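The following block contains the structure, expressed as structure tokens.
Omission of a single protein chain aside, the complex is shown with its protein chains in their original locations.
All chains are identified by letter, namely A, B and C, in their written order; residue positions are counted from 1 within each chain.
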């Protein structure tokens, strides 16, 4: 012991909802990565049954209305997953559906309920307010950056990252972050704890049967998330040959040893945007936001699109089938406006 | 103040040779990045004159015998740069040439003097031993990983990164790292200070006139290094149109706003390996290691290949010209053995 | 609505565009910031670098994006990456301007987008920070866009989601935020405001065309500093309007929101 110390200037009082430690995670990965070269193809129903458990800490890929793994979200709702702890940085439609369906227990909040240009769905907001006020939902406050860094810290195998925001903000008090004086510069720094999740679900453009995955467009928090969950489900537009992966290894953003399940679901992110493939279905988004104005119309929406179908292919038929999907492809490629 | 503290368990006694703070670096970048869209093409002589100053903290890209910016190394030696502080993680031939030419004052050591399969050049080792013993060269001890993380910390805009190695090793005592008890897990962690360099030189496969750069193969420490130096010189095999950059934006590993100079030098990494283009010139490497057996033959080597030529094109003629370079291309593409 | 030949979204975008310096790196969200940045780029600031938090750097947007991660934000970009890389650029000092919205703002430019009322039992729960806290903390100059209403421009925000000057000069630095950063301009549907250097309090520096000083004061819930040379801001020029309408958003993806007076997202 040097006798010297680093001052802790302030501590947030927020809870840490992900209790996994770096050492526990190391032990887990030691065994898991032995399955690097296993054929991991599986259907979405089985994947959700097998890898998502009630009470899990769950983190999902994509951002805004882009590359959300909607097929997985539907299936979790159909299987009535409960008491999930959610990493809720940059969440929109996926989070809202799960919250209103009663799947969520606690959240690390970066951005919730908002739907950018479509506003905040009324029922979801009311639901969140009631759950917070009744103590039914635990919430810790962060922001998109600190949430992204918490995932990144975990992916780096370290228990925290030092960052330079969150200071002077009230969110800090409701987070599990601590503020210190930097032992090198003497300046204030915030340390945010890593999030090692139980399960992560990410939708990608393409991957091979082992899970080596390529993603186009904005990556948001997906690199950090995919590497720091005990179980990783990849849903993919397409399964490709490993030879294609080996032709462009710089593009393998998620190597196979992180992956537990590979589920092929074309258009699996509808109604959200798959960069380079199909655009966001703005009409469907508006339909959802309108439905979320009251309980009965929202229930109708769930019954029609989630409970009323047995799988995502059937859902795709309901939202307009091939014709609609081709239109969204044309929209993405600027062939129509 | 919370009254709580983080225990500092141990402190290394090594010096920090890069004195730039995160806040100073922020101020610097604020001005520098306004030149994002400037045509940055320049010749290597001017680039080295303008951007590398005696006493600078210098960090160089590539690794082993791969993608070292040899044209820049030659030019620094010709211009008799002195008292450089060097980031010396994963260094081989480039470091050895500069050390023996008298350019080096202090080093953060990860790996020096060794030439992997070719052994350690005798003169370089003797030189290093004498300079250390005489106190002529300052040295702090790290390893390839902690050096890479120090660069990465800087590129992330933070003053340190927590890491899980360096504990229980004697190198720690001769580093500027500190060992703490993690406030989240209670476990020991090492904090390594960020390296904000004065100048960085990296050789790439291709970039546009603004410096948007693509690199193939192993990236080693280059991402962290390129983003954490006040001045960044890119030497490139080829200058390409910005349209090519925009066709594959995921491949722009160094965006233009980090870049100060773009120098086009085909075969600029000879005798080292340019992945996908030409292989390492093993014969030349052997010639160098043999020359480094005594002072006079080493001086001859410098006089022949560095001082005896006025630029890198002339050097390339001396090592065998087009014929030799085509052979190395064939070797890289497995057309000959 | 006053009778005029431009809508409020068009006007705000034009006022904001004028404040953007050339060669700046600009962190932008969907909506007005996008219009403003794109207009500035077409007018006086051809060399800016637009950046989107989800991972798009310097795209050539074919149409205005519908969200911050949308494929339009990475179209012909010079770099696509992940969110940590984007925020690390800001942490490293590579972000001259950031645009933020919010539900409440106070005289020191502190922004609330988390809760109305008591945190534990909010009367309204808003989405939370999103990217705002990091933008407002790490970027050099924060541009705030808000509707000018008394219930939004208040003495003290219920919750500081994104710190402005907190409680006055030196408070940001004391809290540990990177020095030299902070709120820079506030763009509203009535006025242009900055922050007075000495006190760091919000100051009225321009009135939008046809808006009166009294109107602004009436719609502000705290005592507003007013610059000595308060100006009525010049209305949009023909050139500004035609570039905005013909080049920046020809399909009126965002501009149309001003036509029906729809709300700005935060």
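Just so it is clear, contacts are C-beta pairs under 8 Å (C-beta built on N, C-alpha and C of every residue); 3 or more make two chains touch, one makes a residue touch a chain.
It should be emphasised that the depicted structure is a prediction, and the values quoted were computed from it without experimental measurement.
Among B:112, B:191 or B:233, the one in contact with the hidden chain is B:112. Residues 22-23, 25-30, 33-37, 155-158, 212, 227-228, 242, 245-247, 249-250, 252, 255-257 are the ones on chain A that touch the missing chain. Although one chain is not displayed, chain B still touches it through residues 9, 62-67, 90, 92, 109-114, 116-117, 119-120, 125, 128-129, 132-133, 141-146, 148-149, 152, 163-171, 174, 179, 187-190, 216-224, 273, 275-276, 279-280, 282, 332, 334, 337.
Please note the rule applied: only the chains that are shown with their structure count from here on.
More contacting C-beta pairs link the chains of A-C than the other of the two pairs A-C and B-C. Taking the mean of the C-alpha atoms as each chain's centre, chain A and chain B sit 37 Å apart. If you average the Cα atoms of chain A and of chain C, the two centres end up 28 Å apart. Of all residues in chain C, those that touch two or more other chains are 74, 80-81, 84, 91, 138, 178.
The set of chain B residues that touch two or more partner chains comprises 22-23, 157-158, 250.
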